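Take a look at the following structure, please.
One protein chain omitted, others in place.
And then chain A:
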Amino acid sequence: MLEQHEKQDQPVSRRNFLKNSGLVLGGLVVGGVAGSLLRTQQGPQQPGAATAPAADFNQALMYFTGEQFRVIEAACERIFPEDELGPGAKALGAAYFIDHQLAGEWGFNARDYMQGPFYPGEATQGYQGRLKRREIFDIGIQEMNNYSNSLEGKKFYELTPEQQDTVLKAFETDEVKLTTISASAFFAMLRATTLEGVYSDPLYGGNKNMDGWRMKSFPGNQMAYTQIIEQEGLAKMEPLSLRDHQHG
């Protein structure tokens, strides 16, 4: 019943959008971004380009070793598993997303205050360690394998899904005692980055084919919702990504 609006809620075309949105005031275009959209033209399609299934060149490792990647990919999939609703974190490329994030400034804590002196603080004072995120992942992954080995004599990714959940729960609740990092803080970071990999714009390597957004009825990068903002019930829309913004 709520789906009845589906047909009329097609994403706004850029031309209609500009016509309808009041961006043009007496012939003067207000707002630089919208102005540049006016000049945007779709280039002609290359013959054959549409038919060849393109390899995803983004799916290569920038930071993790193959071993580390297998652990993270298996863990992400338990955090956000494939089910009847749709793909899980693995198919959505969340592990590639995490790999790529750790390779860049976020992995290096480039914009965080990392000067000493370092003291253990109260919980309300936030993270006070000297390790960078990529180092925390290195240790956390190693410890996941160590713990899996101590339980079952196997690597984390060789365990059954139920056994993997047991390991993850042990990290989540600090049942695993680590000396270098906080197991629960590592797990929280792993969970948060998994969700980022599931739901961030596909340009970062996760949310493959925007299927994370599709499952959640999030329409992605839409120019405007003026047409549905007052509407009752869910407006189903095909999502758009930032790639839909022509920037040439």
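Simple rule for what comes next: a contact is a pair of C-beta atoms (placed from the backbone, for glycine too) under 8 Å apart; a residue touches a chain by one contact, two chains touch by 3 or more; residues count from 1.
Operating definition for what follows: contacts and distances are computed from a predicted model.
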- Query: For the complex's missing chain, which UniProt name, "GMC family oxidoreductase", "Regulator of SigK", "2Fe-2S iron-sulfur cluster-binding protein" or "Autoinducer 2 import system permease protein LsrD"?
  - Reply: "GMC family oxidoreductase"
- Against the chain that's been left off, what residues of chain A make contact? List them. 2, 21-23, 25, 28, 30-34, 36, 78-81, 83, 85, 88, 106, 109-115, 117, 119, 121-128, 165, 168, 172, 191, 194-196, 199-201, 203-204, 212-213, 215-226, 228-235, 242, 245, 247
